[in-house]
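In this view, the complex is presented without one of its protein chains, the others remaining in place.
We call the chains A and B, going by the order they appear; numbering starts again at 1 in every chain.
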Amino acid sequence: MNKKPAIQEFIKGLWDENPVLVQLLGLCPTLAVTVSAENGLAMGVAATFVLVCSSFLISLLRNVIPNQVRIASYIVIIATFVTIADRFLAAYTPDISKSLGPFIPLIIVNCMILGRQEAFASKNKLGRALLDALGMGAGFTLALLVLSSVREVLGSGTWFGMDVMWASFSTWKVMSLPPGAFLTLGCMIAAANWINRRRQT
Amino acid sequence: MSNSAKIIIVLTVITLFSGGVLALLDNFTAPKIKAHQEEVKNRALRAALPDNDRVQELTKGDYRFYAAYRDNEIVALAFEASGGGYQSELRLMVGVTPDFNTITGAVILEQVETPGLGTKIQEDPANKENPGWFMGQFTGLRTEPEISYVKNEEPGNDHEVRAITGATISSKAVVNILNEHIKKAEAAWNE
Partner (left out) sequence: MDSAFSMGIAVTFVMVIAAMVTWLIYYLVLVPFNLKILEYVSFILVIASLVQLVEMFIRKVSKPLYDALGIFLPLITTNCAILGLALYAILNEYNFLQTLAYAVGAGAGFTLALVIMAGIREELELVEVPRSFKGAAITMVIAGSLALAFMGFAGLI
């Protein structure tokens, strides 16, 4: 078994194995909902909730679930938690639920979540699985927050709905549109590559 | 225990567990979600209908009408109208006088148009005093011969609205949806 200190499982998700910037997992919601910082944060938190709950349950059940039907079992468990998150958002924060639209159910098919179950939670003890899920969730949320902040500031001139740019600032409409998501994410991945290379040398 | 029996048992237990949890959750959240939808509808009705004593729901044909009464006489009718926008389905609540000739108010119930462009039909951040100016134009608008729109100038006729620069398609969609549904609703109402 791996002998790394447990805290390492948390930290790796933040940068070295960041799900968005390094592993390129779960890009669909990343690209689609990051029009505003508020949406980015809400999506990050919802995905983290689902990830942590599913990892918890699947790590508990790791010796019970037969190998042949593991993916089906994971997906049912994930879909259950996603429905819970979706209904809670709809009941308590209707505005956010509306602006995220069908992207909350799409957390089910977020590769990051299924990927962590397959690669980690199903093979590790409860504590490590939880730390791993928290780290990955935090890394995902951070990446989403940065991406959505860049897009909101440039695309609408606001940050969390507050005006942050000078009055004559002309908004870059394209940043609010799908191409803006691809372009910004491309630059963020390049920046991450650049920083990693500098650290190595 | 044989492996296939185990597979069946595990899958059944997981699905049952999932169903049970969700049933509980449904009991718990459904009333809240319903109350919220009710509130959205009521807010839309207040905006689409003029002052009234009471509102009564009536279903005729494909439409559900909300009839606003004042002194026991119908002063306006509201109904839902929906159709395709630029990239999403637009759902509107529109109120008209009982002869269907004048709009008493129109609001957007739901839209997922392009952020920063098409969404201006609901909220235009460039117009700080009156962000809802586009939909506001419909209040008091004549529906005969039909609603139309002009670009980059002030509307000259009482059946014209001004389209939003940069969101012509979404503006046009609202006009088309209203024209189509007001005609259909009038036919349904008079049946």
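By definition in this document, contacts are C-beta pairs under 8 Å (C-beta built on N, C-alpha and C of every residue); 3 or more make two chains touch, one makes a residue touch a chain.
Computed from a predicted structure; not experimentally measured.
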Would you indicate which residue among A:V82, A:A121 or A:L144 is in contact with the undisplayed chain? A:V82
Hidden partner chain, touching residue among A:A6, A:A119 or A:C187: A:C187
Which residue among B:L22, B:V40 or B:I74 touches the omitted chain? B:L22
Among B:E89, B:E144, B:D158 or B:E180, exactly one should touch the missing chain; which is it? B:E89
Missing-partner contacts on subunit A, residue numbers: 24, 28-29, 71-72, 75-76, 79-80, 82-83, 86-87, 101-102, 105-106, 108-111, 114, 174, 177-183, 185-187, 189-191, 193-194, 197
Had the left-out chain been drawn, it would touch subunit B at residues 18-19, 22-23, 25-26, 86-87, 89, 169
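By definition in this document, only the chains that are shown with their structure count from here on.
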Measuring centre to centre with CA averages, how many angstrom lie between subunit A and subunit B? 32
Spell out the part of subunit B that touches subunit A in their complex, as residue ranges. 3, 6-7, 10-11, 14-15, 17-18, 21-22, 25-26, 29, 32-33, 36, 40, 110, 112, 114-117, 125, 166
In the complex, go through subunit A and note every residue touching subunit B. 35-36, 64-66, 68-69, 72-73, 76-77, 79-80, 83-84, 87-88, 90-92, 94, 98, 101, 155-156, 171, 173, 176-177
